[in-house]
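Heads up, this is only part of the complex; the chains shown haven't been moved.
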């Protein structure tokens, strides 16, 4: 299995609902450094997993929809706890949609799986991996 | 599959028995920077893989049992070569036990797998991954 990874980041405010979250129930924020890892069993005709320039551009476009925002007020996340795990899956879904809409080029339809990892500090990260 | 990772470290002395280990047969030591990666197919009711505060606390508790020690004299490791691989599995087992004893909270029983990685330098690491 081949993999290719691109990295970018976004910075948001949010708060969590539920006693389990302790001090994170207060409005706070995070920088998320995001790795999008595209996987495929065989390389495409150009000898790559994905056009890395398009992959980086689409990751940037997906993150731009959340960057410099308070996710508590974001219409897409109403009534949701935007935990790191939840956001990893959300970005996974948005990149999967971009692939389906052809935004990563025609050969991207051959991508087998995608893993999205959000690093929230030097000691903690979360990811979601699933097939496409 | 969702994953959540917490990181901590411990510092130990040890030596290895067997010619295959060359200079590492001498008493020496290591800093191990440890990543504990918890995986589950579906998030729990709080929308997380694991209570990250409890996960970090339990990783710290497990490492405290070895930190600042000479593993050659540690009763748990008598007659064993405490290679990085061996220690990764040992910590995996101890975290699995902590989960079973409820130390990571009730929903942690839904964790599907755990990977423990020990970074021993900027160029070498070892890990053990297994189901729970």
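Letters A and B mark the chains in the order given here, with residues in each chain numbered from 1 onward.
In this section, contacts are C-beta pairs under 8 Å (C-beta built on N, C-alpha and C of every residue); 3 or more make two chains touch, one makes a residue touch a chain.
Just so we're clear, the structure is a prediction, and the values are computed from it rather than from any experiment.
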Total copies in the full complex, given that 2 are placed here: 6
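Going forward, only the chains that are shown with their structure count from here on.
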Turning angle required so that subunit A lies on subunit B, C-alpha fit (0 to 180°, nearest 5): 120
Chain centre separation (subunit A, subunit B; CA means) in Å: 27
Touching residues (chain side subunit B, partner subunit A) in the complex: 1-8, 43, 46-49, 51-53, 56, 105
Subunit A residues within the subunit B interface of the complex: 18, 20-22, 80-81, 83-86, 88-89, 117, 122-130
